[in-house]
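Let's turn to chain A:
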Amino acid sequence: MFSLENITRIIHEWLNSHFNPTFALLSEFILVGLASITLFAVLGLSLVFMERKVAAVMQIRLGPNRVGPKGIFQTTADTLKLLMKEGLVPDGADKFLFTLAPFVVMIVAMLILAPIAFAKNFQIWDINIGVLYLSAVSSLSVIGILMAGWASNNKYSLLGAMRSGAQIVSYELSAGLSVLSIVVMTGSLSIRDIILSQENGWWIFKAHIPALISFVIFIIAVTAETNRAPFDMAEAESELTAGFHTEYSGMRFALFFLAEYINIFIVCAIGATLFFGGWMPLHIGHWQGFNHIMDYIPSSIWFLGKTIGLIFLIMWFRWTFPRLRIDQLLNLEWKYLLPISMFNLLLMTLVAIMGWHF
Partner candidate 1 sequence: MLNEDLKLKLTEILPTIIFEEGGEWLNAFIPPEELVSFVEQLRYSEGLDFDYLFCLTCIDWKSHFTMVYHFSSTIHRHNIVVKAKLDRNNPEIETVSDIWRTAEMLEREVYDLFGVKFLHHPDLRRLIMPDDWEGWPLRKDFEDPVNMIKL
Partner candidate 2 sequence: MIEEIGRTTEGDLIINVGPQHPATHGVLHLVITLNGETIKKVEPHLGYIHRSIEKMCESLSYRQFIYVTSRMDYLSSHINNHGCALCVEKGLQIEVPLRAQYIRVIMDELTRIASHELWWGAMAMDLGAFTPFFHAFRERETITDIMEKTCGARLTMNYMVPGGVMAELHPDFQKDVKHFIQLYKSKFEEYNELVTGNVIFQNRMKSVGVISKEDAISYGCSGPVGRASGVICDIRKLYPYDIYNKVEFDEITEKEGDSFARYVVRLKEMQQSIRIIEQLLDNIPEGDFQAKTKAVLKLPKGEFYQRVETARGELGVYIVSEGGTTPYRIKFRSPGFSNLSALEHMVKGLKIGDLVAAMGSLDLVIPDIDR
């Protein structure tokens, strides 16, 4: 059966048999780098296209259907257009920070890609503090946003960036606590261990009620962290121009735009890993026959399917709900989500100690 770990094993053996180990390692670095950049480009393009088609279906229209068969080259055309636009730097803007900001956001997105397991034994870096690394590095994107708002020399960009920053930093708390509740059940921060511990069933089924609450809070928190509707007050056109990326055009805007969709993919991948087992097929306890059948479907398909399901859910939110006002947004986090997630963490710990899970 086709499996990604075979490909990596073949390449690894081929390189090591033909060259000396250091050179093989270096060329593996380069290959992985190229692969992740390609992944980013492909992901960015496909996710934007998916969003437009999903939006169209929910709004009873067709969506892009002219460029390429069924419109699949629409995003390529849009990216080409953005690349060819003039990249303006506003007068009085801090040129270095202005240019650096989109790259910071992009780099953070790429760094987070490292510990995510796409298929069985197909992970760039299985660090033993996987989940902690993810939370820590994703916080760095706030710096990129604040940089963008400040360096634009525009009062409204600054206001938008401040609001975005406040929103992201607040919702990281709830997201972190939800993630922590699963770590309590697993006993390990490493991504590989978390997935392997779901061999007899996904955590959302095994640790029933607390995991469900965690999942709901996690989804709300990551929608807010990625500045998606219904939490996109910072970029609402009818109220505050376009937020922190108002002054950006051309290539730099394309980077922000793509980085937003990559972020969505990454947080959904994390959600799929923690709550739905990542690449682990659906196993039910010790039913050998059923598990064996489930194993026939390659693990990469399981992972992609779960992630795309969560991405669809987040897109569904955007086209259904209106926006929250900024004070209602922060109220929701500090007065409701944070106490609930703290209580849920205690509940999950109780469940773990007493063994009230499957």
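As a selection rule, all candidates are chains of the complex that A comes from, given by their letters.
Following the convention adopted for this analysis, a contact is a pair of C-beta atoms (placed from the backbone, for glycine too) under 8 Å apart; a residue touches a chain by one contact, two chains touch by 3 or more; residues count from 1.
Fair warning: this is a prediction, and the values are worked out from it, not measured in the lab.
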Options 1 or 2 - which one, within this complex, touches chain A: 2
Complex contact set, residues of chain A against candidate 2: 55, 58-61, 155-156, 229-230, 232-233, 236-241, 319-328
